[in-house]
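Here we show just some of the chains, and they stay where they sit in the whole.
Think of it as A and B in the order they're written, each chain with its own count starting at 1.
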Amino acid sequence: MQSKLIHEADGQKTYAIVLASGDEAMASLKSFAQAEQLSAAGFTAIGAFERAELAYFDWETKQYRAIPVDAQVEVASFTGDVVLGPDGEPAVHAHAVLGLHNGSALAGHLQRGIVRPTLEIILTESPSYLRKRLDPESGIPLIDPGKA
Amino acid sequence: MQSKLIHEADGQKTYAIVLASGDEAMASLKSFAQAEQLSAAGFTAIGAFERAELAYFDWETKQYRAIPVDAQVEVASFTGDVVLGPDGEPAVHAHAVLGLHNGSALAGHLQRGIVRPTLEIILTESPSYLRKRLDPESGIPLIDPGKA
């Protein structure tokens, strides 16, 4: 993982973050978020994975179902945010759309993606914070903009 | 719908807008756009819908064909803009990619999406305006950057 701060003004920072073959996307973003103490950021990315795991939140069981993707795929869309989790640590949330060899698409919550050969991320951090709290209905932490 | 202004400088404003179960995404964004008098904004979002309606613009008939999605889906991508419509009111335009339980993807123009449990939107408003005018060829209003 390499990064470059490409703009900074009034507390808002924009970074280019570039992952290389073998980097795992979610762990890399978490590590970047901890190092830079991100608390209210959004990002988009494109690139490719050698394999990945998507997930679908099953409302009946309130559990994520794993969708393994054991193929080299284009990362056609990769969008998400970084906010403070219930534990006060940065929490990375990303969804992705992946393209297979024939162009067919897979989409969902991203659990992990092993980069090959690159993932080009543009991330903008705001000088503010957002916080998640456990949502009793779904059983997962959700952003609560009113939560201090 | 809850929102928080997470950055403001030189007239540019960035908001986190968080929708909750039962909120309809397009109506919520329209209501936010009217309240904040948005005239040139872009947004991205991730989350999930309990059901949605996509649409495809059929060039032969010049009509949108409805594509009902009657399932809980991951909102893998949700991108769009807010500009002034021909009537001077903010017009919200969004496209989405939705992930089904097995990871297969549906994509199109978003007509409506009922959130469950969350939709996390990051929206940036510019201190400018863009205006749509009716395009005679397609019969729909399109952004005309030169239109005052």
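One rule holds in what follows: a contact is a pair of C-beta atoms (placed from the backbone, for glycine too) under 8 Å apart; a residue touches a chain by one contact, two chains touch by 3 or more.
Keep in mind the model is a prediction, meaning the values are calculated, not measured.
Each chain in view is the same protein; 2 are placed here, and the whole complex, as held in this structure file, contains 3 copies.
Please note the rule applied: only the chains that are shown with their structure count from here on.
When subunit A is laid over subunit B using CA atoms, the rotation angle comes to 120 degrees (nearest 5).
With centres set at the average Cα position, the gap from subunit A to subunit B is 21 Å. If you check the complex, the residues on subunit A that touch subunit B are 9-12, 40, 42, 44, 54, 56-59, 65, 67, 69, 77, 79-81, 93-97, 105-109, 124, 126-128, 130, 135, 137-138, 140, 142-146.
Those residues of subunit B whose C-beta lies close enough to touch subunit A in the complex are 2-7, 9-10, 14, 16-18, 20-21, 44-46, 48, 50, 72, 74-79, 97-105, 107, 116-118, 120, 122.
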